[in-house]
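To keep things clear, I will list the structure first and then write my remarks on it.
Heads up, one of the protein chains got dropped from this complex, but the rest are sitting where they should.
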Amino acid sequence: MKLNSAIRGLVACLLFVCSTCEASIAKVSPSSSKRTLIIYDKKITDLRAYSDYFENLAQLELDLEFVSVVNDTKDIELFDKGVKLYSNVVLFPLRSRKISKDVTAETLIRFSAAGGNVLAITSPQSSTEAVRTYLNELGIYPSPKGYQLSDHFQSRQDGTLQLDEKSIRSNEVISADGNALLYNGSAALLKNSELLFPVLRAPKTSFTKSSRDEGEWTTGTQGFLAAGFQSLKNARAAWVGSESFFSNAFYEVNAKAVMDITKWAFLEKGVIRSLGASHSHRDGSTYNEEPYKIKDDIIYTIGLSEWRDGSWKPFNSDDVQLEIKMIDPYYRVTLNPSNATEEVQFYTSGEIKLPDHHGVFSFITDYKRNGYSFVFEKDVKAIRHLANDEYPRSWEISNSWVYLTSIFAVGLSWMLFVFFYLTSRPKSLAMPEKKMQ
Amino acid sequence: MTSKTLKTRRNWSSKFSETFQASLQTYKKQIDGNSRLKLIDIFCGFLVAVGVIQFAFVCVLKDNFPFNAFLAGFICCVGQFVLTISLRMQVVKSFEGISKERAFGEFIVASLVLHFISLHFVN
């Protein structure tokens, strides 16, 4: 009972701390800057055909800047003296070989590495080498120019396919609502990579083929129509193989999926953060008050919240794990949800008995799931050995009784020996000595 | 078996018993009437017995936990035995420059130190 109330006290304390620090930043979106560059090709993209999409983008309070690659007067730059200028870049299909003099595949990779988000849209007509190389770096291999996704089992004249719910491979990005999506474009092959995951998959009867009949780029479910990539630094890249997917013509059907992908790419969706992990003795006293020693019982707690629909909400999951590690993991336990506030879901390990090895241990929560931003919490603490007065005393161990009796027996008999020795008369003691002398 | 080997064997065993008898005689002569030597020898026998009992205990358990306590108990016996034998040597024939009484005083101090260490080590 005592313990229970102690835990409750601890949790209440935590909640208080969390909610106070919460209040100040609660309404701030996880994407700090909203400067967004939209690169398009005037010759093939008429922005008016995407007005619905851009209207919705504006609702995300993004600071949109449009630039066409054919605009000779202004060169496109993503960096100014090494400083990233934009937080998001949207690449519409381009027909030119290059994006600009300064923006190459390497620039895009550097932009990603610097934390920039990229939404790359390709189409069967696009052929920009820089974008293709960049996508290949991520592990996305879009079909070459002229390859179109078709499906003989869907009789549509213009090559537009209907994608049913089975095509949606990532509920974290696009939450399926049972409605089919419309897609007219190309497909890509995806590399096996932990950081890359499919968002939309091609139907089984579909294929990607060029009109010039050079064999199929993808056959059936080999092909992917949209994919997401998140770097270890939580910079995101999304790829969609169709321009018309975003267009006004399909917008009525696709609006939700389109905005889901865009929000995801721009860190407005699937963003989780931790409210600091903490751990303590089971009675609530912290490490600083009483350093851990081997076999101590501790409780580990972490709070996670998710940015959803413009505010922080509790993040619910059943696979948040804690690792207690010293080179090798000694423990890897799945945390249980404990209590939740309006914004945070707390997870607790329950009581964990620390290992019977002393040393410097790391308490790690490494939560990496496709579609969510990665959470990494690490705390390094020393676990000490028992002090010399913390071992059980010898009389508590039955084995020692024999040795203890022996020591006392020797001590006692020695005292008697001394007494008897000094009181006995050495009768003939002098004799042999005299002889020897 | 050849007679030769029998002979040598008999020779050997008789030689051994002769030597043994002689040693026993000398020993008896040495302690005869010397109550202090008897006291010392019996005490030494006791220490050996206690040491053997402790060792037997470890053997029976096949486990020396708690090892420190075993060491303390066993070393207490061995140490006391060594000290007592040293005393006996000096009682029989005192070392040059060290009187028997001084030897006994040193024996007491050393034994006390040994007992303290044993109790400290047994935890």
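First chain written, first letter: the chains are A and B, and each begins at residue 1.
Quick note on the criterion: a residue touches a chain if its C-beta (ideal position, glycine included) is under 8 Å from a C-beta of that chain, and two chains touch if they have at least 3 such contacts.
FYI, contacts and distances are computed from a predicted model.
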Missing subunit (named according to UniProt) among the choices "LAMI_0D13058g1_1", "Replication factor C subunit 3", "SKP1-like protein" or "NUCLEOPORIN SEH1": "LAMI_0D13058g1_1"
Candidates A:G115, A:G146 or A:G220 - the one touching the absent chain: A:G220
Candidates A:A113, A:V360, A:V380 or A:L416 - the one touching the absent chain: A:L416
Those residues of chain B which, in the complete complex, touch the missing chain: 35-36, 38-39, 42-43, 45-46, 49-50, 53-54, 56-57, 60-61, 63, 65-66, 99, 101-102, 104-105, 108-109, 112, 115-116, 119-120, 122
Contacts of chain A with the absent chain, listed as residue ranges: 150, 152-153, 155, 192, 194, 204-205, 207, 219-221, 295, 319, 321, 323-324, 329-334, 353, 355-356, 368-370, 397-399, 401-402, 404-406, 409, 411-413, 415-416, 418-420, 422-426
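Keep this in mind: only the chains that are shown with their structure count from here on.
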Centroid distance [mean C-alpha coordinates] between chain B and chain A, Å: 72
Residue ranges of chain B touching chain A (in the complex, touch as defined): 30, 32-36, 39-40, 43, 46-47, 50, 53-54, 57, 61, 63, 65-66, 69-70, 72-74, 76-77, 80, 91-94, 104, 108, 111, 115, 118-119, 122-123
Contact footprint of chain B on chain A as seen in their complex: 391, 393-394, 397, 399-400, 402-404, 406-407, 409-411, 413-414, 417-418, 420-422, 424-429, 432-433, 436
